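One chain of protein is taken out of this complex; the other chains stay put.
Entry: chain A
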């Protein structure tokens, strides 16, 4: 028996640890399988660090409370699964236009509707991008391991604070409920980003004015001494609503651009055996583990196969996929749905490589052998 600091932990538990390490001090939500451990863990641990946990009457209220708490200056999170993610959409749009940093965890389960509650899925990929109405910036990140559930939750908070936008952690039941070893990093090893606040005596503070050299407006917390207005309507720099088409254009373009112009800062991905790959398996989240295993098996057979794993689903690693697509025969997109991210791959690749899809909607996960068979078929 060796002494080590590795703990066996669920993805959902690691998400809570990551949130606390990032500085989460508020959780508002409504528990739902397979995300419930995130609510349980937050309820147990937040009071011990001076934070608050509130179980709201439903997911809509959970999202609203998360937004409200974030406005007071704390880092706030909610977690849910498909049915709850649907309910949260309206308020996610509110957070997008009002530029309220917060983290929404969606531990994806089978759907539509209540589907198979305990079975995994990756069916909310497009909903993460288009679930709320109107054009809005989206950052969605998908972990493949328990360690990543920790690291990427920290990253979600950092991106939310830096870009003042709701950030979605797209977990899936595979990673959320899987237990594996994780060494929780020492807090001193973590980069933690906090939102920029205005100085308390800034008499000219405008809540939605972007200062020179900044990406987003400085954000005063309610109770910090500044008065301002928050609304889901189009608003001017003071935060009050306006019908001006000009201001609408400036605001709506600015919130899109703040993410679009910083794609290189936001986008993350993993490449595995890509150097000489003729066929690439593109996969993400829990399914990427099957893809990696399949690629290892294919390499043992001497097949030139690689894996590309988007860690950031939105924004999609467009530049990278476009680039490698020029040099490969085929791309196999493996995802636990009827065909979602494959649409984005097709859009980006524009016919420069053949695209194949492996999807599943029976509630079972995609196995390495299923991917391997496809590799052997297309190579």
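Rule of thumb we're sticking to: contacts are C-beta pairs under 8 Å (C-beta built on N, C-alpha and C of every residue); 3 or more make two chains touch, one makes a residue touch a chain; residues count from 1.
By definition in this document, contacts and distances are computed from a predicted model.
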Can you pick, from "histidine kinase", "Branched-chain amino acid transport system ATP-binding protein", "2-oxoglutarate ferredoxin oxidoreductase subunit gamma" or "Phenylacetate-CoA oxygenase subunit PaaJ", the UniProt name of the chain not shown?
"2-oxoglutarate ferredoxin oxidoreductase subunit gamma"
Looking at A:18, A:286 or A:306, which makes contact with the chain not pictured?
A:286
Considering the complete complex, of A:64, A:125 or A:174, the missing chain is touched by A:174
Of the candidates A:68, A:117, A:185 or A:339, the residue in contact with the absent chain is A:117
Footprint left on chain A by the chain that the document does not show:
1-2, 4, 6-8, 117-118, 174, 177-181, 286, 289-290, 292-293, 296, 365, 367-369
